[in-house]
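The complex appears here without one of its protein chains, the remainder shown in place.
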Amino acid sequence: MATTASFFETPGPIERRRIRLGILGGSIPIVLLLALAAFSLHEQGLFNPERWEVLTTPDLLVALGKGLWATIKVAIVSVLLSLVVGLLLALGRLSHRKWLNTLCRIWIEALRGLPELLLVFFIYLGIPTVTGWSINTFWALVVGLVLYESTAMSEVFRSGFMALPRGQTEAAHALGLRTVKTLRFIQLPQVVKLVLPSLVSEMVRVTKASSLGFVIGYTDLLLTGEHAIEFLGGEYAVPIFAAIALIYVVICLLLGKISSLLSQRVS
Amino acid sequence: MPANEPMISIQGVEKWFGQFHALKNVNLDVSPGEVVVILGPSGSGKSTLCRTINRLESTSEGRIIIDGKELPSESKPLAQLRAEVGMVFQQFNLFSHMTVLENVMLAPVQVLGQKPAEVRERALQLLERVGVEHQANKRPSALSGGQQQRVAIARALAMKPKVMLFDEPTSALDPEMIKEVLDVIVELTGEGMTMVVVTHEMGFAQTAADRIIFMADGEIVEENTPAEFFSSPKTARAQDFLSKVL
Partner (left out) sequence: MNAVIENFDVFIAAFGKTVLLTIISGVISIVFGLILASFSISPSKFLRVVNAVYVGLMRNIPAAAHLFFTIFVLPLLGVKLSFFALACIGITVYFSAYFSDAFRSGINSIGRGQLEAAQALGLKKSKILRQIVFPQGIRNSVPPLINTMIALIKVTAIAGVFGVTELFGGMLQLINTNDSAVIALMVFTALLYSILTIPAGYIAGIVERKVVFTT
């Protein structure tokens, strides 16, 4: 979460009182608006405890649990594949072969400019059209996400490699290690350590992006929610949506926390 | 020492950073025109003390009085008081989006409301005095560290301060640039400016200081004249410190 550390110095007592009055005055219209909205929601019975008890229904909880697992599954598989593809792309970008370097650059820039949703659709509709194979929603989603996320990962890896001191590669060459071995034994372990924090925060992005699955009918957390609302009725939309949003927030905040812990460890 | 009112009076100041006791019952009076040099090992609280004098660091307890006025806690009177106290930082801290001349002109125009044309003239004189007049229209990033620090001194002097605070003004400089900055500071001592200087330059301390304050672990351990401090320090901690740095 964003820090709340003070940018300016802490104000004195008189100023503090003035600030407090300012905030109080400034928030009056906002509070009024919120009260109005709350009243209208109250009229619709939204604050009825019975509405929220729906969240304790075992069937709903099981469904949401399944949806959550489907989301996590996509996120994990996508991250792992993006790692591999991203590493390959990064190596391509760092290659001395000009054509390979250029090819990878064009590929990365072209994909980074496209909506992830469009890439998911490319796979979902395009693969069957071009090849005649059928592809299920899970893999269409995963491949679509990997197409996009691997380009982001490749940039992370690339900056990791560039941050390595040059001398190390040269020392390894002097020891007679060939490029592939240098990569495997000398560079990669250090790069992975260096980029681990940003890789974890990439996981946050992938987890959020996996919610695009609901567009192609992959029953992830979000689509499960939609089904539940359709099944149980619109009056349960808010509680169910709140639960789903909360689950996403908790997962992403946890991952973010891990990421910042890792960056402290590394530095 | 002159018998009149002290320019800076620090009375029973305590400073806590959370659990860490950074300043312990610090008492210090600085007379008008006096040059006080603060020495001490790293982490002893020298910078913290220097920064409390213009309240860049708030105190947990105690009083600080500058020219008869206690440091206020409200930002408006505090800003007025700070305008009379010049400060020079280890990292120069020039405004990077302004030219050298604009850096020097900013505060007299914006704080004192003086006419830009007059300020400009004075700023150019100050820049000439510190020897960077040819750099006046460059951005700070185009200057060497020593030049930047001299601009920072000119920027502080442009406010005609009653007091100048220096927090390790030469620690971030390459050795060959230290002298050019110290020369400017030594020149100021000759003009009767009240100064508090935190430094690791022992030669400078010996020649420029009227009084040496030696700090360790957040306390003032020894106060002495430079001649005595360097030849026969009273405390064991100071002896130990000098044996390491000299």
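Details
In this document, chain identifiers A and B correspond to the written order of the chains, with residue numbering beginning at 1 in each.
Note that in this section contacts are C-beta pairs under 8 Å (C-beta built on N, C-alpha and C of every residue); 3 or more make two chains touch, one makes a residue touch a chain.
From a predicted model like this one, the values you see are computed outputs, not experimental measurements.
Considering the full assembly, B:R155 is the residue among B:K15, B:K46, B:R120 or B:R155 that touches the omitted chain. Check B:N4, B:Q19, B:S42 or B:S96 against the missing chain and you find that the one touching it is B:S96. Considering the complete assembly, chain A touches the hidden chain via residues 1-4, 6-11, 15-16, 19-20, 23, 40-41, 44, 46, 109-110, 112-118, 121-122, 125-126, 129-130, 204, 207-212, 214-215, 222, 225-226, 229, 234-235, 237-238, 241, 244-245, 248-249, 251-253, 256. Residue-level contact of chain B with the missing chain is found at 54, 56, 75-76, 79-87, 89, 91-97, 106-107, 110-111, 141, 152, 155-156, 159.
What we mean here is this: only the chains that are shown with their structure count from here on.
Note on chain placement: the centre of chain A and the centre of chain B lie 49 Å apart, centres being C-alpha means.
The part of chain B that touches chain A in the complex is made up of residues 55-56, 58, 72-75, 78. Residues of chain A that touch chain B in their complex: 9-15.
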